[in-house]
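First comes the structure, then the notes that go with it.
Presenting chain A:
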Amino acid sequence: MGAGQISYDVAHLIGATVLMAGLQLLYQRRLFAVINTFAFQALALAAAAGWQAHVQNAPHLYVTAGISLVFKAMIVPVALHWLIEKLGIHRSVETAMSIGWTMMAGVALVALSILLVLPVTANAAALTRESLALAMSVVLIGLLMMITRRNAVTQVVGFMALENGLILAAVSAKGMPLVVEISVAFSVLVAMTLFGIFFFRIRERFDTLDINDVETYRGDRQ
Partner candidate 1 sequence: MIEILIQAAQIFLVVALAPLVTGWVRLVKARLQGRIGASPFQPYRDLYRLLQQEAVVAHSASQLFRAAPYVTFSAVWLAAVLIPTFTTDLVLAPAADLIALVALLGVARFWTALAGMDVGTAFGGLGASREMLIASLAEPAMLMVTFSLSLLSGSTAPSQIIAFVLSGSVGIEVSMGLALAALVMVAVAENGRIPIDNPSTHLELTMVHEAMVLEYSGRHLALMEAAGMVRLTLFLALIGGLFAPWGIAQAGAGVTAMAVGLGAFLAKSFALASALAVFETGIAKMRVFRYADFLGGALLLGLLATIFLYVSEAV
Partner candidate 2 sequence: MLIVASLSVLVLLSALAVVAGSREITHRLVHAGCAAASLGLLVAGLTHLGIGPGGSPSIVLPLGLPWMAAHFRLDNLSALFMVVVDLAAVAASIYGIGYCRHLPEVRRVTPFFPLFLFGMNAVLLADDAFMFLVAWEFMSLASWLMVLSDHKSAENRHAAVIYLIMAAFGTFCLLTSFGLMAGAGGTYTFAAMRQAELATIPAFLVVLTAVLGAGSKAGLVPLHVWLPLAHPAAPSHVSALMSGVMTKVALYGLIRILFDLHGDVPWEWGAALMVIGGASAVLGVLYALFQDDLKRLLAYSTVENVGVAVIGLGLGIAFKDAGEPALAALALVGGLYHIVNHSVFKTLLFLAAGAVISATGERRLSGLGGLLNRMPWTGTAALIGAAAISALPPLNGFVSEWLILQALFKGPGLPHWAMKFGVPVVGAMLALAGALAATCFVRAYGIAFLGRPRSLAAARADLHPTPASMRWTMAALALLCILLGAIPVTVTDALSAVVQPMTGLHFAVSADLGWPWLSPVSSTRGSYSGTMLVMVGTALFAIAVVLAHGLGTRRVRRADAWDCGHREDIPETQYTGQSFSQPLRRVFGTSVFLARETVEMPEPGERSPARLSVRMIDPVWVWLYDPIARAVNFIADRVNRMQFLTVRGYLLMMFSTLVFMLLVVAWRQQP
């Protein structure tokens, strides 16, 4: 039916945008650019959630949309900017794996998730199968980012991208309850991450808590 067609196209479009934003995250070389890209992704996610709320006429999804709009697209980026200023973190992205390879890996992950999801969701609503594939790729890409980027900030962003993917999947799962609770719970996680970075003075990366002492503690060295 027409409406279904349109709703499908729009949802697909927005989902694709989220994924593109994800890939772009891998591509960025400068921290601020990363943050902005993330904000953009959050924006797209909010749009997706809003659209789903409209399509499935599930009002509670508007809450999710609101959360990601306000919290992720605005508060978090600002907070990150502030953190970078406050802790004087390097502005450039340290990569553990060259951008090019990372991009290729990202594409490979997208391929993998499509390969996995599309055949198995044959009888699911077309709406879900597309965005599910997209969501899964976003999740995997987020994880990839956490691994291949050294800065604390980029890793946090990676984590949040991963979580965007999850929210995307959640909202696009037709009539799934508890989405709000889940997104709230995740926002708490994210908040704690940022808090932790600030509180524990994690300047460079997750691995060492303090750059000042070289030898880091990893549990009973003998």
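As a convention for this text, contacts are C-beta pairs under 8 Å (C-beta built on N, C-alpha and C of every residue); 3 or more make two chains touch, one makes a residue touch a chain; residues count from 1.
If you want to know what made the cut, all candidates are chains of the complex that A comes from, given by their letters.
Model, not experiment: these values are computed from the prediction.
By the touch rule above, chain A in this complex touches candidate 2 out of 1 or 2. Taken together, the chain A residues at the contact with candidate 2 in this complex read 96, 109, 112, 115-116, 119-120, 140, 143-144, 146-147, 150, 155, 205-207, 218-221.
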